[in-house]
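The complex appears here without one of its protein chains, the remainder shown in place.
== chain A ==
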Amino acid sequence: MSIITAQNVSLTFPTNDGPVHALKDVDLTIEKGDFVSFIGPSGCGKTTFLRTIAALETPTGGTLSVNGMPPDEARKARAYGYVFQAPGLYPWRTISGNISLPLEIMGFSRSDRAERVARVLEMVELSGFGGKFPWQLSGGMQQRASIARALSFDADILLMDEPFGALDEIVRDRLNAALLELWDRTGKTIGFVTHSIPEAVYLSTKIVVMSPRPGRITRVIESPLPRQRPLEIRDTPEFIEIAQQVREGLREGHSYD
């Protein structure tokens, strides 16, 4: 069942130097339970595309549907949780308070909130840290808390914009493994923006390679890797083969310049 479909989606910003084509004729179908990575150099529109899915940007052309609705209706129906590169936790709220923030806004009852906060804290392995303030946690833990916040209201889609981009590689590896495990357990559909080839290959069932000027999709690679992926899978020939394809896709994009 396709959960996100894009047909000829375009987004043009008017600027003083003429229009900028952030997205041009993007066609993509994302199935339920997919883990889709968007990879490409900066300016290729990967973040912009994720934002249009989230109705944080409005396409200027084409059709886009999320859960069978226009993105803005899907947003109002709490179709997705969004995770940014920075955790964006409120310093004046505890970790539990931060996770409960969207729940308060959406009008969940107090007992329901407490129960949900406890559940998602456990999911991201932060049980026992609910009473801490964000500055008392490491960067990786803060980002896990922000993922917990995005999970708290049970959206089927998780949109992540370079969520681990600001973390060091050791922490990133661990969080990647934890994210895969979480995805496998919850069956969520995940859209993941990155500019790391190994990260994209390791995580995804589908890798979307994009290129800039105009922002477009150059290649969509379906990954044959199994759902269960230990970190060591990155040394297998299959993994290296897919990484090679991604690299080629990125090169193709550049030859247009």
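Keep in mind that, in the parts below, contacts are C-beta pairs under 8 Å (C-beta built on N, C-alpha and C of every residue); 3 or more make two chains touch, one makes a residue touch a chain; residues count from 1.
Basically, contacts and distances are computed from a predicted model.
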item: Listed names "Fe-S cluster assembly protein SufD", "ATP synthase subunit a", "NitT/TauT family transport system permease protein" or "ABC transporter", with the criterion being the UniProt name of the chain not displayed; value: "NitT/TauT family transport system permease protein"
item: Among A:T94, A:N176, A:T194 or A:S223, the residue in touch with the chain that has been omitted; value: A:T94
item: Candidates A:G45, A:P59, A:P102 or A:P163 - the one touching the absent chain; value: A:P102
item: Residue ranges of chain A at the interface with the undisplayed chain; value: 54, 56, 75-76, 78, 80-82, 84, 86, 88, 90-94, 101-102, 104-106, 133, 135, 153
